[in-house]
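Removed: one protein chain of the complex. Kept in place: all other protein chains.
== chain A ==
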């Protein structure tokens, strides 16, 4: 368009733009047939999909737009001692399927191996404007780059393998606006937990959420991933952030990102995707960043969350009979008393890891807290880097030494204690401060009690043996 001509087109959100660019086929009374640019695959949700292809004699349409890794089952200690034969078989099955269908795989020995939502961005596979799926609900993580990324079931995994498309009804859009700035030592994890605590575990159901506002713009890429990662805990299948210079700087030079002139063109295209000024959303919610304190979950879903200075609620705080009952059940499961200060709760385990908080900056921040200190004698603490790449980078900086000197275990990359499918399990009745994303009953082991926190809060809990406000801790004389 020539300069000076007023552009009258309706302003659009990034969600509209990506959607419209990916519609393959549209027909009345039907969802849209949406093109999928990238499918990520892991061992747990894919075997039945590959088997489905085999049974019908179908092939993978675009192995070059498919990428697999092993993360959920992998041991994080002795890499090749897989005690559970069923786990072993599942990993071998992925290996065989990838060979048979020509899908690139970062297996257990591969230097790129790691949690699927950590390595996608690391390798530059995740890019703005892409539609990305994976048989995993935390696929929303990739939205941090301005991609439309969502989790799907195994039947849909098979559908995408065979056709590189999905039938999708156009989702509603929601603007989650975060005004102002986060206070020092308040993290992206605290922010997303506070958002879910404020608006509930299903406010995002049926929506794709876009995070906007000053506080979001000021987040680094790794922090943005932490926020988008937990969109699903609010019911939203996808959460995204319009790309900007922070995004492009992160992507530059990564393996699958275009170089030179092509990179410049890509940046032009990516920039055009950002939501237009004045674009309309189906819903908007707002939160002030400066009201967010370090958070600790007390219950059995991520919205059951309070500031570290707070007290555990009582059943009578529930708004409805169902609420009251839910609080009562959660208190019982968690072994907590109503009105108890959360800072009086002692922990037995500390887990720093998962696709929410296992990237280099997470480990750096946690290491800073434990530097020169010791893990409390009654606590078992471990760090599980999100990928082999993160692990290597952390070791190059000596972070492994900081952690092990303090008494942490330093492990190999994988999902580990986030869902305890391998041997990293919290025993029944024991309590864990965890940087992961789900505090559901039994998530970290049958009967295990999970409290979700940011990496620095987990680190401080490891040293003190209970929850403390990491802010006073960081400023206290050493």
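One rule holds for everything that comes next: a residue touches a chain if its C-beta (ideal position, glycine included) is under 8 Å from a C-beta of that chain, and two chains touch if they have at least 3 such contacts; residues count from 1.
Please note the rule applied: contacts and distances are computed from a predicted model.
Trainee: One chain is missing here; what is its name in UniProt, given the choices "Urocanate reductase", "3-isopropylmalate dehydratase small subunit", "Iron-sulfur cluster-binding protein" or "Cytochrome aa3 subunit 2"?
Mentor: Cross-referencing UniProt, the chain left out corresponds to "3-isopropylmalate dehydratase small subunit".
Trainee: Out of A:244, A:276, A:405 or A:441, which touches the unshown chain?
Mentor: That would be A:441, which touches the missing chain.
Trainee: Have a look at A:117, A:224, A:237 or A:466 and name the one touching the chain we're not showing.
Mentor: Once the missing chain is taken into account, the touching residue is A:237.
Trainee: Looking at the full complex, which residue from A:95, A:163 or A:361 touches the chain that isn't shown here?
Mentor: Checking each option in A:95, A:163 or A:361, the one touching the absent chain turns out to be A:163.
Trainee: In the complete complex, the non-displayed chain touches which residues of chain A?
Mentor: Against the missing chain, chain A presents residues 24-25, 29-31, 33, 35, 44-45, 47-48, 51, 56, 58, 61, 72-73, 84, 86-87, 89-90, 93, 135-137, 151-156, 158-159, 162-165, 167, 169, 201-202, 205-206, 232-233, 235, 237, 265, 301, 322, 325-326, 329, 419-421, 428, 438, 440-443, 446-447.
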